[in-house]
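What follows is one structure encoded as structure tokens, with my remarks underneath.
Omission of a single protein chain aside, the complex is shown with its protein chains in their original locations.
So, chain A:
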Amino acid sequence: MALDRSVSRRRLLQLVGGATVTAGLAGALSACGGGNGSSSSGGPLKVIGAGSQEAGLRKALDDYKKANPDFDFNLSFSPADQLQTALRAQLAAGNAPDLHAVYPGNGSAMSMVQLSKANLLADLSSQSWTQKIPTGFKGAFQNDGKTFIFSPGTSVLGAIYNKKAFATAGVDVPTTWSELLSVCDKLKKKGIVPIALGAQTPWVTQLIDYALVPGTVYAKTPDFDDKMTAGTASFADSGWADAMDKYLELQKKGFFNDNPNGTTYEQATSMVGTGKAAMAVQVSAVLQAFRQASPTPDDLGMFPFPATDVAADNWIPGGVVVGIAVSAKSKKAEQAKKFIEYCGQPDVVNAWAEAVACVPLYSEGDAKVDPVLKPFLPYLKDNKAVPFMDQRWPNAEVQPTHFAVVQELLGGKSTVPAALKKMDEAYRKSA
């Protein structure tokens, strides 16, 4: 009996060993496909950008290379969610790319404030373009008076809509919250999904709140962020509650696609592009992706998403778009800085901004702005634009908490007061 068992165990181990080797081999093979190398010494300048800045960054690098034949670069891109993890792991390991994407202001683990505090970004303050940064945007570029990132301008957030779908339902662009509900109702009756929402992709969950909060919070309390910093305001006792109630009202009235928590950003983009859905609340920086998903890109437009019934209170979110920074540990820092200095020239700023559908940071003469952004320009001119909320949040925990609580709300597993309480708790944690 014991002998039988020992034979059994030996045979067992042989098989387990074989299975382990097979599994290990499979793992090794899959690992082979994932490597992209990372070295800052020797070879071309290594650049990692965010997916949403691809068109502009690639064009700037290509143009710079044409003018400087000795310059060479190795460019790759990462989706927003992976950028925070993959790039941060490289930063932690000390092998960050020479030039990489960084989010403006504060509020995420890959934001300018968080990384510059850890001395991981090179100081760009001596470059002449930094003097042209508009005063209101300095907080997005600077920490302790030093400039650490370059960004081509500001992106606006609103509804990207399919004009054909609107025409089919016989509706016009709404300018108040009530009009928006009425438009959605008519679209729904025509069998068109009024608003496509891909809330399975975490960063998409925040956009409707971001579109509503300028109207429900900042139009009444422009210094809300300062009050939050001082501890005299909270999410729970502010217009954030009104914004989240409205978010849920859209869901309860059936104005989103079925199962938004199981729908991805890409699926939502496709729904609007093909006219199956009429609109999606998005940042203008991703307009290009919507155009690629549409057989008739010219049918796509954008309008400010109204948050209240008082037109004057309907402010817009408009924030500095994801930028680039030079790694403080780069052995090619000087080369990378020269490229950024080139990017700071007004014509390069304009070209990059146009490629990613944002409003240029500054311009000489008339800036070329994507025509679909024109409805937003008066808001920017009248100072009715609020930077994306996370850019003033004190730590990297509030934003992912916001993602999670919105998914819980959409899934019926939380309430607005409980969601905002979690955000307040995350906000009060140390930076």
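Just so we're on the same page, contacts are C-beta pairs under 8 Å (C-beta built on N, C-alpha and C of every residue); 3 or more make two chains touch, one makes a residue touch a chain; residues count from 1.
Assume contacts and distances are computed from a predicted model.
According to UniProt, the chain absent from the figure is "Sugar ABC transporter permease", selected among "Sugar ABC transporter permease", "4Fe-4S dicluster domain-containing protein", "Redoxin domain-containing protein" or "Transcriptional regulatory protein WalR".
Which of A:78, A:200 or A:238 touches the hidden chain is settled by the complete complex: it is A:200.
Although one chain is not drawn, the whole complex shows that of A:61, A:115 or A:325 it is A:115 that touches it.
Between the chain not shown and the residues A:91, A:192, A:217 or A:340, the one that touches is A:91.
Where chain A meets the chain that is not shown, the touching residues are 1-5, 7-9, 11-12, 14-16, 19, 22-23, 25-27, 29-30, 81, 84-85, 88-89, 91-92, 109, 114-115, 117-120, 199-200, 202, 258-263, 395-397, 400, 403-405, 407-408, 410-414, 430.
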